[in-house]
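The complex is shown incomplete by one protein chain, all other protein chains being positioned as in the whole.
A, B and C are the chain letters, set down in written order, and residue numbers restart from 1 in every chain.
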Amino acid sequence: MAEQSTFARALSHPSFRVGLLGSFIFILLALISVVWTPYATDIVDIPNRFGSFSASNWLGTDYLGRDQFSLLMVGIASSLKVALLAVAIGALVGVPLGLMAAAQRGWLEAIILRFNDFIFAFPAIISAIIITTLFGPSAINAMVAIGIFNIPVFARVARGGALSLWTLEYVDAAKLSGLTSAQISLRHILPNVASLLIVQATIQLSLGVLAEAGLSYIGLGTQPPDTSLGLMLKEAQSFFFGFPMQAIIPGLAIVLFVISFNLLGDGLRDTLDPKLTRVSTL
Amino acid sequence: MSLVEVKDLSISFGDHAVVHAISLSIDPGQRVGVVGESGSGKSLTALSIIDLLPESDKTKGDIVRNVPTGESLRGKHIGMVFQEPMTALNPLMKVGDQIREALELHLPGIDFVARVAELIEEVELPPSVANRYPHELSGGQRQRIGLAIALAGEPELLIADEPTSALDMITQAQIIALIKRVCKAHNMALLFISHDLGAVAALCDFVHVLERGKQVESGTTSSVLKSPQQAYTKRLIAAAKPTRRRLTTRTIGPPLLELDGISKRFKLPGPIWAKKSYVQALSDISLTIREAECVGLVGPSGCGKTTLSRIIAGLQTAQRGTIQFDGHAYGRKLGEMPRAARRELSMVFQDPFGSFDPRLNMAQSLYEPLNLMPELDHAERRERVHMALERVGLTPEMLKRHPHAFSGGQRQRLAIARALVLRPKLVVLDEPVSALDVSIRGDVLELLADLRENFGIAYLFVSHDLDVVRAVADRVLVMDKGKIVEQGDVDTVFDAPQAEITQRLLDARLGV
Amino acid sequence: MQIIEKTVKKSLAFAAVLGLSTFSAFASDIRVGMVLEPPHLDPTAGAAAAIDEVVYANVFEGLTRIDQNGAVQPSLATSWTISNDGTTYTFNLKQGVSFHDGTSFDADDVLFTFERARAEDSTNAQKGIFAPITSVTAIDPATVEIKIAQPQGDFLFNIGRGDAVIVAPESAEKNQSNPVGTGPFKFVRWDQGSRVILEKNADYTGTPAHMNKATFVFISDPNAAQNAMLAGDVDGFANFPAPESLAIFEADPRYQVVRGSTEGETILSTNNAKAPFDDVRVRKAIAHALDRQAIIDGAMFGYGTPIGTHFAPHHPYYEDLLGTHPRDIEGAKALLAEAGYPEGFKATFKLPPPTYARRGGQIIAAQLREIGIELELINVEWGQWLEDVFKTKNYDLSIVSHVEPFDIGIYANPGYYFQYDNVVFQAIIEKLNVTADEAKREQLARAAQRILAEDAVNGYLFQLAKTGVWNANLEGMWPNSPVEGNDLTAVRWTN
Partner (left out) sequence: MIGFAAKRIFGVAVTLLVAAAIIFFLLDILPGDPARFMLGINATDDAVAALRTELGLDQSAFNRFFIWLFGLFQGDLGISFSQRMPVTQLMAERLQVSLPLALGALTLSTLIGLPIGIIAAQNRGKLGDTLAMILAQVGIAIPNFWFAMLLVLAFAVTWRIFPPGGFVPWSDDPLLAARSLVLPIIALALPQAAILARVMRTSLVDVMQADFIRTARAKGLTQSQAIWRHGVRNALLPVLTIMGLQFAFLIAGTIIVENVFYLPGLGRLIFSAISARDLIVVRSAILVLVAMVILVMFIVDLAYAFVDPRIRAGGGRSDG
């Protein structure tokens, strides 16, 4: 009931509608690419490289003669996958930490807070450098690095939201009913911070796509023959003078992708209780 | 000629009308009160007079202000004091500077420092307050600063929008006395907005009663109070004087709860290496509550009554002392309240909006206490919940709904129902009616009295409102600074108070 | 020069507008872009090619030097004689030469340099150059005698390489950060991470350099390199890192693209000791599946010369063996079937960081897929490549450019990472190493090349091109890299 009405209210928010549509298209393209792309992306066709827009290759072909549109679909999918799993890592570790900190207070909270501050001091790129130094560059390492940076973000939002909830009387009522802190966190706290977390997740998702692009650019992210939006952009940039569209297509895709998810997050946030959302500024 | 005249003022947000054709006038030096419950449109009316309505609101009707309008209207000719002393002052600015800012706007060229000092003295604060930040002051002190700011421009009219509702009784009485004194001293007119008939009666010559954006009754304060014409007004007056209920069919039984030497202190935050400092929240509290007895617990804010009630409910632990409840002992440091004891004790909270999880439906919330009784089967649980609902006068169909579908009064009934599901022997009532509109308080108190009569439940009734306590409690405990300073039969204590704080609390009452 | 002047004027105009000084060059300065920054500047204590690319022949000189055709020329040794048995070399040293710090150069410096490189604790990366030496003697200040254990055909070439440049005992320890040599340029400053500045050595006794100042600017990102060229921030790259951008420079009259070749044979390295690659039929099948031109076009944008064996095409001993395994998919499949893999097989393909490897790897994978070989591409960093592929030989296929000149001898070492063990080949190389006669050497080298091609030891792809991009008004740059280095002595502006 409550979610539905939130969603309905959000739908009347114009930027939310734009964001929803954009995100939907990107996610759809990514999902389709898993089972089908117009052309396989591992076919190399040197004579037909740098093809321009045509009926057979909608967005032309790249420097190895691969179909740009297929690459774009696969690139969106892998960028999304990296960002999504990074969000999952951040949320799966961060949210329990945040909830625990809010539930226990005291020394556990102090440790979690210090841990948070500590992780914040390691921007994704630095984690990525360390991980890459250890294991070599790959999309998985980029994902882990971004995910690590997401941990304190989610922990912060979860704790911030949970702290205000723990002072509420229904939590006292639950305590009187003999529920343990963990039970209360799951039954009363988590569902009530979920909307905050969803908003944060959309924002971290768009940041994740950007971070993946940055990491791929400096060679710490996705590696050929796999592709991602960031890698496509990086590779195409050297052809900018000869074939500007090669760079503009993935560049634009990144910009639109990020804007879509940001608008989605903005719309959701605006629709939710403004008092609660204040904890997650950005 | 009147100072301000409001004619047929209507205010609406979009299609939703909030204020319907209100008219009132204020003469120079006259003190006018506007009484109404939350959502009655009284604050919007006040804001429209000082021309501070949000731009999105649509207004109809006239407001004639017989003072120079334009930029100098606010502050110079009309001053205003707001409800929330915690948020009404800029937290980053010394309060002296906030007063000075108003002076600079309206009285350029005077000796600001001296005038700030005078204003602070006028609101009965020590001069050193000027260099403090708002968070260093108590609520009452901040409200005094708010008043000083409003007085800085020497306005002809002071608007006070619920200036005392966030304050405790004693402070409220002081602020009301102060407002009255400065109005008289400066021959300043007052528009006083309040939900509290007592406060209006104490301060105003003339009163307007609003009900859901409509003006239902107007007249001199004495005539309205003495012979109210409208049903709504009558209800308000009646609610301000709660009816007294005592046990009729049942007698008070043997001791149920016994506290002996309960003490609790809190550590103040500070650097780890610094010497630790503490506040003593409770010192050496001993008390007894008997079966079917209703014990009132009163005291000024910060006296420790909330901490004490939470320790009794097992939500907090004490550092010293023992609690004996129905044959169980708990409450010591790290002492867990035994589940068997939890089953016999429930609690009803102050805020009807915060006491239910908005994401759960009422069934989920009401079944929750039965977590303590895993031995019950589904039918027995169902029976208990339905029975509890019936007892508070609600029906089982409501269980499917979420909290937002209920009014404040209904929610408080549901909260009581939740407390009854366990069929407890003791219910801790933490300000159970304070957050409710006056007109529904009576019903809830009535319900509580019936339950005690019928099921022999004992109550610990925590309240700041002495009239309510006198009406419902058999015995009263008066707390001050973490100690019980006086206890005894309600009538004895309230008629012949021994402790100074009891006297002060009684003096602060604003009767109708 | 018109364009340069225009650039200068334009820049000055903008500089005037912005109140800032110009960043454009003067006609006696040159700024050369490089992809990799040297870790330090002592060529006798490190393998990094970037060290030689800055200091070789510019700051440091050896007894001999290698010219742009790969021929040995006199340098600090003006002449030499070789004993009849080929084991004693007597060098006559140049007179009146001093190091940049003012100390004079004589036979003791040569002695010091060689003893230092041969010592137990030497950190010279090419100790092999010095291994055959049995003694170094200063006959007099202007004459040095070096004895080697047995005759060696390429000794004079080897001592002309960067690892054998002459250093002075007074300055050798500090050469890493402050190189002091005898060359036409003096070291001025090294802004870490950014550039190395050299200036003309006024006391140089040989042919002086044309440039008064030479700056090596380090730009690792290919896009940035392209932008730096286009914006006129550098005057050239001896080896431009982005072959895909060369078309732009070719089309632009402000630039010249200097095509040359390196000593880098780019090969599909194959683990000859590991099944199924221990079967020559499998290796031959792979060789038949490779389309060299597509690889050169796709990975290098057409820059590169196909090779059919492990030998540089510009070398006089080169044997054209491109036809040994022509592209033949059906033939390749037949060979695979014969070897017991009618359905093909799966293998790993470890790709080090350079573009030729990463891009070439994708293309090769697509080509081998046509004959049923599915390759799993694994990108590795150089450190990991050294560990996995080179040292522990834990790999199936890899792709690497072997940049050492005349390095066919590595195939004679069965412990080398190809793990190619052929006694006939080993005998030929052994003989080649002790042969000094040119005609016989050529004969042996050609025989060795043929064996490698026939055995399809590795997939032979192409000779890595050296594609210099330079300002159109520069001349005197080396098109080829017979030895690691950027000899700037002859480089000058054409005005």
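The rule is short, and it goes like this: a residue touches a chain if its C-beta (ideal position, glycine included) is under 8 Å from a C-beta of that chain, and two chains touch if they have at least 3 such contacts.
As the structure is a prediction and not an experimental result, all values here were calculated from the model.
**Student:** What shown chains does the left-out chain touch?
**Tutor:** Per the contact definition above, the missing chain touches A, B, C.
**Student:** Tell me which residue among A:Ile25, A:Leu85 or A:Ile130 touches the hidden chain in the full complex.
**Tutor:** In the complete complex, the chain left out is touched by residue A:Ile130.
**Student:** Of C:Lys127, C:Lys346 or C:Lys440, which sits in contact with the chain we cannot see?
**Tutor:** C:Lys127
**Student:** For the chain left out of this view, which of C:Asn158, C:Asn223 or C:Asn271 touches it?
**Tutor:** Touching the chain that is not displayed is residue C:Asn223.
**Student:** Could I get the residues of subunit C that touch the absent chain, sorted low to high?
**Tutor:** 7, 10-11, 14, 18, 20-21, 23, 37, 39-40, 46-48, 120-128, 176-177, 191-195, 217-221, 223-224, 227-228, 230-233, 381-384, 386-387, 390-391, 404
**Student:** Taking the full complex into account, what residues of subunit A touch the chain not shown?
**Tutor:** 113-114, 116-118, 120-126, 129-130, 132-134, 149, 156-157, 159-161, 163, 206, 210-211, 213-214, 217-218, 230, 233-234, 237, 240, 247, 251, 254-259, 262-263, 274, 278-279, 281-282
**Student:** Could you list which residues of subunit B touch the chain missing from the display?
**Tutor:** Residues 50, 52, 71-76, 79-80, 82, 84, 87-93, 101-102, 105-106, 133, 135-136, 146, 149-150, 152-153, 269-272, 274 of subunit B touch the chain that is not shown.
FYI, only the chains that are shown with their structure count from here on.
**Student:** If you connect every pair of chains that touch, what shape comes out? Choose line, ring, star, complete or other.
**Tutor:** Contact map by chain: line.
**Student:** Taking each chain's centre as the average of its Cα atoms, which chain lies closest to the overall Cα centroid?
**Tutor:** A
**Student:** Can you compute the centre-to-centre distance for subunit A and subunit C, using the mean CA position of each chain? Integer Å is fine.
**Tutor:** 44
**Student:** Between subunit B and subunit C, what's the gap in Å when you average each chain's C-alpha atoms?
**Tutor:** Computed value for the inter-centroid distance: 86 Å.
**Student:** Would you give the residues of subunit A that are in contact with at least 2 other chains, written as numbers and ranges?
**Tutor:** In subunit A, nothing touches at least two other chains.
**Student:** Could you please specify the touching residues of subunit C with respect to subunit A in the complex?
**Tutor:** Contacts found on subunit C: 222-223, 226, 230, 242, 244-245, 247-248, 294, 297-298, 353, 358-359, 361-363, 365-367, 369, 377, 379-381, 384.
**Student:** Using the touch definition up top, name the residues of subunit A that touch subunit B in the complex.
**Tutor:** Per the stated touch rule, the residues are 1-2, 168-170, 172-179, 187-188, 191-192.
**Student:** Report the residues of subunit B in contact with subunit A in the complex, numbered from low to high.
**Tutor:** Residue positions touching the partner: 310, 313-315, 339, 342, 345-347, 349-351, 354-360, 365, 368-372, 402, 404, 415, 418.
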